[in-house]
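Omission of a single protein chain aside, the complex is shown with its protein chains in their original locations.
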Amino acid sequence: MPTDTNLPVLTAKDFASDQDVRWCPGCGDYAILNQVRKIMASTKASRENTVFVSGIGCSSRFPYYMNTYGFHSIHGRAPAIASGIKIANPDLNVWMVTGDGDALSIGGNHLIHVLRRNFNLKILLFNNRIYGLTKGQYSPTSEAGKKTKSSPMGAIELPVTPLSIALASEASFVARAIDVDRNLGAVLDRAAAHKGSAFVEIYQDCNVFNHAAFEYATDRNQKEEHVLYLEHGKPLIFGKNRDKGIMLRNHKPEVVTVGDTGVKADDLVFHDETDENLAFLLSRMSHPKFPEPMGVFYRVEDQCYEDMLTKQVQDAIKQRGQGDLDTLFNAGETYEVKG
Amino acid sequence: MPTDTNLPVLTAKDFASDQDVRWCPGCGDYAILNQVRKIMASTKASRENTVFVSGIGCSSRFPYYMNTYGFHSIHGRAPAIASGIKIANPDLNVWMVTGDGDALSIGGNHLIHVLRRNFNLKILLFNNRIYGLTKGQYSPTSEAGKKTKSSPMGAIELPVTPLSIALASEASFVARAIDVDRNLGAVLDRAAAHKGSAFVEIYQDCNVFNHAAFEYATDRNQKEEHVLYLEHGKPLIFGKNRDKGIMLRNHKPEVVTVGDTGVKADDLVFHDETDENLAFLLSRMSHPKFPEPMGVFYRVEDQCYEDMLTKQVQDAIKQRGQGDLDTLFNAGETYEVKG
Amino acid sequence: MVSGASATHTSMGRQQKDVESAVVRFAGDSGDGMQLAGTQFTDTSAVFGNDVATLPDYPAEIRAPAGTVAGVSGFQINFASTDIHTPGDAVHALIAMNPAAFKAHIEDVETGGLVIVNDSEFDKVNLRKAGYPEGYNPLDDEKYSQRFRIIRVPITRLNEEALADSGLSAKDIGRCKNMFALGIIYWLYDRPMDVTTNYLEDYFGKKKKLPQVAAANVNALKSGHAFGETTEMFPVRYHIAKARVAPGKYRKVTGNEAAAMGLVTASKLAGKDLIYCTYPITPASEILHSLATMRNFGVKTFQAEDEIAAICAAIGASFAGQLGVTGTSGPGLCLKSEALNLAIIAELPLVVINVQRGGPSTGLPTKTEQSDLLQALFGRNGDSPVVVIAAQSPSDCFDMAIEACRIAITHMTPVILLSDGYLGNGAEPWRVPSADQFAKITVKHPTDPATFKAYDRDANLARPWAIPGTPGLEHRIGGLEKANGTGNVSHDSMNHQVMTDLRRQKVEKIADDIPAIEPHGSPSGDLLVLGWGGTYGTILTAVNRARAQGKSVSCVHLKYLNPMPRNLGEVLKRFKKVLVPELNTGQLRLVVRGKFLVDARGLNKVQGKPFLVEELQQAIDLMLTDKWGENESLTPRNHQLT
Partner (left out) sequence: MVSGASATHTSMGRQQKDVESAVVRFAGDSGDGMQLAGTQFTDTSAVFGNDVATLPDYPAEIRAPAGTVAGVSGFQINFASTDIHTPGDAVHALIAMNPAAFKAHIEDVETGGLVIVNDSEFDKVNLRKAGYPEGYNPLDDEKYSQRFRIIRVPITRLNEEALADSGLSAKDIGRCKNMFALGIIYWLYDRPMDVTTNYLEDYFGKKKKLPQVAAANVNALKSGHAFGETTEMFPVRYHIAKARVAPGKYRKVTGNEAAAMGLVTASKLAGKDLIYCTYPITPASEILHSLATMRNFGVKTFQAEDEIAAICAAIGASFAGQLGVTGTSGPGLCLKSEALNLAIIAELPLVVINVQRGGPSTGLPTKTEQSDLLQALFGRNGDSPVVVIAAQSPSDCFDMAIEACRIAITHMTPVILLSDGYLGNGAEPWRVPSADQFAKITVKHPTDPATFKAYDRDANLARPWAIPGTPGLEHRIGGLEKANGTGNVSHDSMNHQVMTDLRRQKVEKIADDIPAIEPHGSPSGDLLVLGWGGTYGTILTAVNRARAQGKSVSCVHLKYLNPMPRNLGEVLKRFKKVLVPELNTGQLRLVVRGKFLVDARGLNKVQGKPFLVEELQQAIDLMLTDKWGENESLTPRNHQLT
């Protein structure tokens, strides 16, 4: 991402726009906004070279609150807008903010394609498992059976797992964090550092229409039992006393107790950020049966669409020379008509 | 699927409509059409209760050639049309035919959602890795670097793997076959028997715009080395001499030689159709690095959307009685105005 | 505004004024429960026997920051002893729960109007949040105190005192202050309190199982009432007699509730399951919410992944033989356009409800507008005739929903029903019908293979609705041009001409199946006001007033926009001038001019609000007095047409 060291170092505050923030009191979006502003500062992003793009939803109001360039587009289409921006100017530092409805309901297809194209683009999906802006209908990540305004007898769809979709879409960086969790900053930091499409799901509390949806993962009395922090090369251990772990029995994951009473740490699965199959397996582990992994599931270095496209332009110029209009006009079968 | 045994048994020919088939000479679609007609007969499908739905594309012309009800809809939207049909009449035997562009480019989002909703619906994706009807642009399944009319310098996207997407979309049945391959019939048979969304990718040769894209998997001299037929509970063995297999070394797949010189069959991975993580791993194995698995990757029994919805209607009636309009009109705060 | 103030008598040292109607507006923070206070006042007045019309007005954000102008939520009620058709222009009594509410609404209060402010909230902090300059308090500003009767009541404090020993938390006590305010207004307009007390006990007591909260709210309400009674602050008290509305059983409905009930009714009349496929969008979502609770009517709601999937599922449902309906708002209609064309060429019954909002693009999602008419008529590739009808009042959404289904089924065509945010969210009293008063919708499904042709035509030029499951009628339809008769794919030149003509004629022929129009007022005259949709009440009121003043004005309100009533052209010719008021920049106007070559002029407003009666009266006068000039259209801008 482009930075200019001559510029005065910016603080998180410098990334706050002059618009007053309009989310409900207690909305998880506030915490994320603060973290992102911090990351902008800590990664020395420059305001003028940074663009925040979003779709429609409470979460998608995000760009208005960043003192950078911003585009609050239409529902579900942010990935396409962001793609156009990167194609037109690959140097820009583009962040996309979306919701579970915006990204996975109306926008699901664009998400797949922006990921497989691997634009150098940071994607933050605020997952509150509800349609917030439209006042509380169930979303593609709402639990089966969830009762909402639009599903008074309970939703009858299986929810999708954003991370599984991202992995199947060939994403080059896949991670998860929680709005109020300590490691959100670290995950965003990793995402910012990744060159390519970085997909980050963020559990976000919709205080008004889906309050406490993630209590199991945020409530200090139980979270340690329900959340597993991933560390590359380290065994999958969790629990307040770090005495629980994940093991594979004929390639199926299982929760086991570690320590003298149980199995050894070495028998556990060791996290490997480069293993897409492991990443998928981890993405399938969900509460209450399993602890839910947080952190970086998967990452791989790969070329970015915008760079390859620019390279084709350069190669074409190398091979055929700077395009000349007259040559173009005169190409093909031409003939003279004499006066 | 509804069948009526009093009816005279139908033959494949009985499922041919009066329209002459209009695909290019040598198109793989012909072989699939024949197999599907056979399956209709062998599964005792009834013409009047069967509906073929498609989007737009060469493949999507399919319904015109079946003597059943049919809907050749618009590009990418067949899953939604089919969903509406199943909701309106759960008893119908609905098959959807789509192409790699129709299903994964414009229609990708509908595919995800129709699968996660698990309608009792058979989905056949004819993957010829090209846009046929529009005369040869690259598609979401075209190999990276592929040169086509729209990518003269080579496509710069990573292709998506239809089966990975289907698995991430919570599909309850995921399989693959080849237009001219012997096991297409068997796979279609399994799909027909499955209650729920059955997703079948069919490698299909576009004789005109992408000829021989699947030669490695169809050419009798090499296919045995490049294709691995999946059998539930059996080890993953392939090769003309059945001397090659797939083993996992710290949960990464590897091609190994079996038999006295190599490892034992017991050390190989045994196929388990109920293991979604194994299915995903298999879906990632691709030519030339790996043999490409054919057959049923994954299946699970689960409730169908249309049944659950119908059940909600029945429950509502049980709980609140058959809806009565007058009660409805008089609900809420009413008041008399005297004359 | 209060109209027809008549007898004024004095009771216990207080003046009591009988008035014909009054307009009251509750305004406060989104959190202050103004919508509840407003609906309670409406219910009470309706049950009391007044005619009522309401206009809720809430911010776009889920919850804008407390205390800011953006966060202000308002609710206006017009209630009367005569019958009324609009929520009223100028406000007679404004209840402002904080400075922001005062700022946002004060300009709508009539001169001499009553402004009851919650004095407790007019402190430094709130004044700043409302964006007033440091040290300034509008309540001390003569500019206002001279124009209005401002009454400062420390509602927050009084409410706290009243509920001191309610056992509730300070927060919950604060939540009751809307009831305290409502109590004052109940006293001021001499309303009974039972409707509200019953509601509070039902909702909080029984439903939410919070008897304490119920008690506290009732207590707050009564305290407010007592306060009005005892304090000397209110020299005058108003009384609005029962209205002389047609006797019978009534209830309040919003347009969206009415539409939902209309759809269910139509499905029963046709003996079909209602399959409502949609994707949530403001202001149409409530139709989904209502229908989702009606499973026991055989209603199946399908919340699709987007608008395209929604309409496609509805099309699939119709193909499979049930009643496929989809609902949305403007941006969603854009997305449905391609599939709508599929339904047009497939000639399947389909109803598309479009609850219009401010555009273009995301625009003003919570504000009303009528600017999707041209999109509804023409927003598809190719020549793609579709039926377009529009509801003219909240309760009319019920009738028009039935009508949409009837036309779609009898004529095998998609029908777009236009509603708007004002109709959808606005409420009005509805004379409760009885289920048996509606005519059945006859559905024909062919079964005879010998005579079946998929694109055969009946007297309406409708093709047969042959449904999967019928032996021998297996056929294929799709988006490619169809061969006349068989419905097979055809690329034949002449066939395309024939089918294009047939599609057009089929829709035009529906004009034989809809009522001719009769101008309200006189059959002919100087000026015809031609309207459509949600402006009905305002136009009617303005025309009635003009006629009362002896002006030669009549009006026609179009419920059928394509096809239009057969006699419209002829009726237009009977008037010297035509005025087309629309909450857009002139969409019906263009079509009427183009179709009938009449020099129709437009009154056009896109301000997220309905017309004021006053604005229409001005327009009528300008047209009649030839002061209108050459302008093809004029727009009301603060009480002036420019």
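For this structure, a couple of remarks:
Labels A, B and C are assigned to the chains in the order they are written; within every chain, residues are numbered from 1.
Criterion: a residue touches a chain if its C-beta (ideal position, glycine included) is under 8 Å from a C-beta of that chain, and two chains touch if they have at least 3 such contacts.
Only a predicted model underlies this, so the values are computations on that prediction, with no experimental measurement involved.
Shown chains touched by the hidden chain across the complete assembly: A, B, C.
Residue A:His72 is the one among A:His72, A:Arg176 or A:His271 that touches the chain not shown. In the complete assembly, the contact with the undisplayed chain comes from C:Asp383, out of C:Asp383, C:Asp458 or C:Glu570.
Among C:Val299, C:Leu342, C:Val432 or C:Ala619, only C:Leu342 touches the chain that is left out of the view. Looking at A:Lys38, A:His110 or A:Arg176, the residue that reaches the missing chain in the full complex is A:His110. Touching residues on chain A toward the chain that is not drawn are 17, 19, 47-53, 56, 63-64, 66-74, 77, 79-89, 91-92, 109-110, 112-113, 309, 312-313, 315-317, 319-326, 328-330, 332-339. With the whole complex as reference, residues 59-60, 70, 329-331, 333-335, 337-338, 341-342, 344-346, 356, 358-367, 369, 371-372, 374-375, 377-384, 478-481, 491, 493-494, 496-497, 500-501, 503-504, 584-585, 587, 589-591, 593-595, 597, 599, 605-609, 635, 637-638 of chain C touch the missing chain. As for the chain not pictured, it touches chain B at residues 20-25, 56, 58, 74-76, 105-106, 108, 131-135, 137-138, 140, 149-153, 208.
Here, only the chains that are shown with their structure count from here on.
Farthest chain from chain C, judged by C-alpha centroids: B. Annotation: 40 Å between the Cα-based centres of chain A and chain C. Distance between chain centres (mean CA atoms), chain B to chain C: 45 Å.
The multi-chain contact residues of chain B, meaning those touching 2 or more other chains, are 109, 112-113, 309, 312, 315-316.
For chain C, the set of residues touching two or more other chains reads 295, 305-306.
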